[in-house]
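Missing here is one protein chain; the remaining ones are kept as they sit in the complex.
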Amino acid sequence: MLRASTSPSQGKVRVEFLPEELLADVIMRLIGDVRHVAVGNASPIPATAALTLRERGGGKPYVSLLGSRRHMFFTDGGRELFDCAGQGRIDVFFLSGGEIDGEGNINLVSIGDYDQPNVRFPGSFGSGYLYYVVPKVILFRVEHSRRTLVPKVSFISAPGGSAENVHRTGGPVALVTNRCLFAFDRARRRFRLESVHPGHTVAEVIENTGFDFDRPDAVPVTPAPSGDTLRLMREIVAPQLAEVYPQFAERVFGVKLAASAL
Amino acid sequence: MLRASTSPSQGKVRVEFLPEELLADVIMRLIGDVRHVAVGNASPIPATAALTLRERGGGKPYVSLLGSRRHMFFTDGGRELFDCAGQGRIDVFFLSGGEIDGEGNINLVSIGDYDQPNVRFPGSFGSGYLYYVVPKVILFRVEHSRRTLVPKVSFISAPGGSAENVHRTGGPVALVTNRCLFAFDRARRRFRLESVHPGHTVAEVIENTGFDFDRPDAVPVTPAPSGDTLRLMREIVAPQLAEVYPQFAERVFGVKLAASAL
Amino acid sequence: MPTIAPSVDDAVAAIPDGAMVVVPRESSGVPMEATRALIRRGIKRLSLVALPTSTLQADMLIGAGCVETLETSAVSLGEFGPAPRFTAAILGKTIAMKDATCPALYASIQAAEKGVPFIPLRGLIGSDILAHRPDWRVIDNPFGNNDPIVLLPAIKPDFALFHAGMADRAGNVFIGRDRELLTMAHAAAHTVATVEKLYDGNLMDDPALSAGTVPGFYVDTIAVAPRGAWPLPLLDHYPADGGHLAEYARLAATPEGFARYLDSYVYAKRAA
Partner (left out) sequence: MPTIAPSVDDAVAAIPDGAMVVVPRESSGVPMEATRALIRRGIKRLSLVALPTSTLQADMLIGAGCVETLETSAVSLGEFGPAPRFTAAILGKTIAMKDATCPALYASIQAAEKGVPFIPLRGLIGSDILAHRPDWRVIDNPFGNNDPIVLLPAIKPDFALFHAGMADRAGNVFIGRDRELLTMAHAAAHTVATVEKLYDGNLMDDPALSAGTVPGFYVDTIAVAPRGAWPLPLLDHYPADGGHLAEYARLAATPEGFARYLDSYVYAKRAA
């Protein structure tokens, strides 16, 4: 199995890791110290981050993986995720977008006129609710391009911000891509470049981003995952992932679903 | 154990039965051919009627006895009774009243000014909802007196009728007391005397009823329960009742709660 | 993670004076041992929500002066007659009463579970229940045509308090078909449960048991209280103690008798 690596640098131990592992590590830091992280369908990298944090925290935070039986304590059916969020009991959730714009609006529905679209995505999932009520929503889109990060989305599945009088206890805190990490400033409704991943550059980020964003004079490089984190991910978490993300677990970590995981 | 009896009449077999058994038999006829009968707390005589019908019907109608584990198929907690009624899936329910008036209004709360009552009853239970949405509500009040059947209730827990534009798919069909059976005419919002129980008279009913009601020129006597019905009640149903109504089952049928009924 | 408290008295210590506490109906696991512990402690000014009715529990808490506000659909002793301390409190105006109807309470608790500010309910129009609930609203159904409907505000209790068959050491509580206990735990900010016994293993690992379980995620504190619903029944476990309930009904008919009852069955433990 091929493993990407950081550029060799003088005197440092060369840590080899995959892009997926770096992004999971970035997300682990964004999650921080919270009680409950929920992960939606089709989010294997955020799931990796949440489960790795839980392993490191000895069971804390609670992690709810949609579509899992083992990593899901809900006993009230599919609505419990949303009821739980409505109760203020989900601290972190992840959303993506076929398009994401500079105000944090996300589009999971279609490009072009809604009634005559050029491109159709699967649909909004729970974004039209969770983006409003989960305090820390981490946007996650691996493909960082002018096609995905646009000046203005064609369809707002969920807006990055809301008028003062609209009930809103949550919203975006960051956007993670294959090239960089943006933080979101809710008051200004703008992204700010926080760090660029190893092997990528600020110029490249600007070149491939369809919206304006703020940035400091010197943009740090995203730190590499520690050896301990990588070990946890590969040895402990990867087998857990296989239940819900068998393709991902096999492709990234070379782990096949064990029959006992059913 | 004492058993009341009908007046001996020429040439007929004398059937002995208790007042509770007569009332349960009256209620069985009122229930008729339906799919689902629900019985609230503190309604042992309606429960006797519903369970006896189910025995006779070989499992039909479905019977839901509140507070029972055995005679209750609900699996969604206490709200399921009301959700089920809202879905139109409860055909018959029973309500009583500290006071009942001639328009079918029932009072389960208090007598006198609500904020300074002279008498307090337990409260409205589910009447403020079920009276509106269960097609056949059978009113049941053993004590037939001017104290219970009044010209106008002090407090309307649930009204006998509603304005045209109020969503109302249910309401009262009859009132059963220790003296007689009244039918309820929804269009006219009035009771009509249907039959007087054995040993009671029309004059006595008029004397003890606080509201006006219609009556035919000749009021029939309520028929006595058949021997088959009495056998079913006493031998098959009484032991079932003991789970929910241990005091009643022992007092009326001499049946004690078996340890296995838990 | 939920705490397994060493005693029922410890478990209820977190419930402060003035708390809004939701408790279940008689057939769904009434925490009577915890109720006695609260009375022993002398808790005050409870805002008690009995979902949707109560019997002995509310009557005792009211009689002992623990309740400031009661929201429920009925309080009685069932087959043992009226609830004497409740009745006396209403007639003597020593508690504030919010009369409801059963489905209104279930719906209001579900509104809190869902994080919505209100929920509609049919019925109620033209009743005096509605007339005496200034906190409820009637609107014209926006999907209808001249169709009035009641809106009920969410009830968000500070604590859910109930008794169940068993819990595991991770704080998962098995409630079986008594699903309102789950709704209560979802709706309330905190949950305290007493149980007949501890279960060895994790309830969530069993496909059948997990279906009837309140996840430990929602539970703050658990205490073991064998026969913790006594003298009320715990379905699938034990029936009501009819002899004791008859004695309660007899004694609680007067303030003096009720005081004697408390001395015998509630304060006795403290004295001992």
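A, B and C label the chains in the order they appear, each numbered from 1.
Throughout what follows, a contact is a pair of C-beta atoms (placed from the backbone, for glycine too) under 8 Å apart; a residue touches a chain by one contact, two chains touch by 3 or more.
None of the values given here were measured: they were computed from a predicted structure.
Undergrad: Out of C:157, C:212 or C:228, which touches the unshown chain?
TA: C:212
Undergrad: I'm checking contacts with the chain that's been left out. Which of A:62, A:94, A:132 or A:213 qualifies?
TA: A:132
Undergrad: Return the single residue from C:1, C:139, C:198 or C:268 that touches the missing chain.
TA: Touching the chain that is not displayed is residue C:139.
Undergrad: Among A:23, A:39 or A:108, which one is in touch with the chain left out?
TA: A:108
Undergrad: Spell out the interface residues on chain B facing the chain that's missing from view.
TA: 36, 59-60, 62, 73-76, 80, 82-89, 133
Undergrad: Given the full complex, what residues of chain A touch the hidden partner chain?
TA: So the residues of chain A touching the unseen chain are 41-42, 66-67, 69, 74-83, 86, 108-110, 114-118, 120-133, 155-159, 162-163, 165-167, 243, 245-248, 257, 262.
Undergrad: Contact with the hidden chain only, please: which chain C residues?
TA: Those residues of chain C that touch the unshown chain are 107, 114-122, 137, 139, 141-144, 147, 149, 151, 153, 174-177, 179, 206-212, 236.
Simple rule for what comes next: only the chains that are shown with their structure count from here on.
Undergrad: Round to the nearest whole Å and give the separation of the Cα centres of chain B and chain C.
TA: Here the centre of chain C sits 28 Å away from the centre of chain B.
Undergrad: Can you work out the whole-Å distance between the CA centroids of chain A and chain C?
TA: 41
Undergrad: How many angstrom lie between the centres of chain A and chain B, each centre taken as the mean Cα position?
TA: The mean C-alpha positions of chain A and chain B differ by 60 Å.
Undergrad: Which parts of chain C, given as residue numbers and ranges, touch two or more other chains?
TA: Counting only residues that touch two or more other chains, chain C contributes 182.
Undergrad: Residues of chain A that touch two or more other chains: which are they?
TA: Touching at least two other chains: none.
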